[in-house]
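Have a look at the structure that comes next, please.
One protein chain is absent from this view; the other protein chains keep their places.
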Amino acid sequence: MRQAQHRLLIETPRRGLVEITRPVLAWVESTGLRDGLLTAFIRHTSASLLIQENADAEVQRDLERFLARLVPDGDPLFRHAAEGSDDMPAHVRSVLTQTQISIPLQRGALLLGTWQGLYVYEHRLRGHRREVALHLLGD
Amino acid sequence: MRQAQHRLLIETPRRGLVEITRPVLAWVESTGLRDGLLTAFIRHTSASLLIQENADAEVQRDLERFLARLVPDGDPLFRHAAEGSDDMPAHVRSVLTQTQISIPLQRGALLLGTWQGLYVYEHRLRGHRREVALHLLGD
Partner (left out) sequence: MRQAQHRLLIETPRRGLVEITRPVLAWVESTGLRDGLLTAFIRHTSASLLIQENADAEVQRDLERFLARLVPDGDPLFRHAAEGSDDMPAHVRSVLTQTQISIPLQRGALLLGTWQGLYVYEHRLRGHRREVALHLLGD
């Protein structure tokens, strides 16, 4: 049993989802580990992680429309607005989604379902440089 | 230190919660591991995992009523409707709950609290065959 760690740097272009399944898989393969547990942890409070359908891009747009309605930018409820009207909504969206996701690895394959992809969700309107810590433990 | 993996197949009857605490515990016991970390990962984007109270069934019905109001079936906001008016709401409900949950194991007991149960939440109106990957690492 051994472990490996890595940092993934993602330049998000703007608010929305950026799929990271491929670079995560590439790193997992590079470790030589074939069975274990992969953990992805995003080091931010205004961007988050998500597993969602990777087949129809409309799903991602609908999800964005839902969150934009649920947590409106510029909502007068929010007093923390020094960094902009999208800042506090970004924190709330992060809380409602995930900061960390672990996925089992079996015989060299991450056990993502057929339609599952792993995403970084940028919640700020403008793009940012985001850091995802990857940890893998196994054989 | 060693690891074990398993797949749990759950036939959900319809939208709602299906408790899986018992089959998960049975598998954990069968591995012979007594201290470690159990991870459950659901391989779907329209069903999710949840830890909730297992004492009063009314809690589950209230939770369902809350989610049905928060993410209404057939909401005109959603354009991804090819698979039915409950499809996109099922994705959103999955995002708002969990795809993966890890629970420490100590001296042969999962550290669930007195009132905690582990559940699969079927978010589609009709039942489906759902797959939960289990991973256990420990001694």
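Going by the order they are written in, the chains are A and B; count residues from 1 in each one.
Quick note on the criterion: a contact is a pair of C-beta atoms (placed from the backbone, for glycine too) under 8 Å apart; a residue touches a chain by one contact, two chains touch by 3 or more.
Source: prediction; values computed, not measured.
Taking the complete complex into account, B:Val59 is the one of B:Leu8, B:Leu25 or B:Val59 that touches the chain left out.
Touch with the chain omitted from the figure is made, among A:Val92, A:Leu110 or A:Leu125, by A:Val92. The residue from B:Leu25, B:Leu96 or B:Leu125 that touches the chain not shown here is B:Leu96. Interface residues of subunit A facing the missing partner chain: 1-3, 5, 37, 39, 41-45, 70-71, 77-80, 82, 88, 91-92, 94-96, 98-100, 102, 131, 133-135, 137.
Counting over the whole complex, subunit B has residues 1, 35-37, 50-53, 56, 58-59, 61-63, 65-66, 69-70, 96-98, 101-104, 106, 111-116, 137-139 touching the chain that is not drawn.
Everything below uses one rule, namely that only the chains that are shown with their structure count from here on.
The angle of the rotation carrying subunit A onto subunit B, fitted on C-alpha atoms and rounded to the nearest 5, is 120°.
Centroid to centroid, with C-alpha atoms defining each point, subunit A and subunit B lie 20 Å apart.
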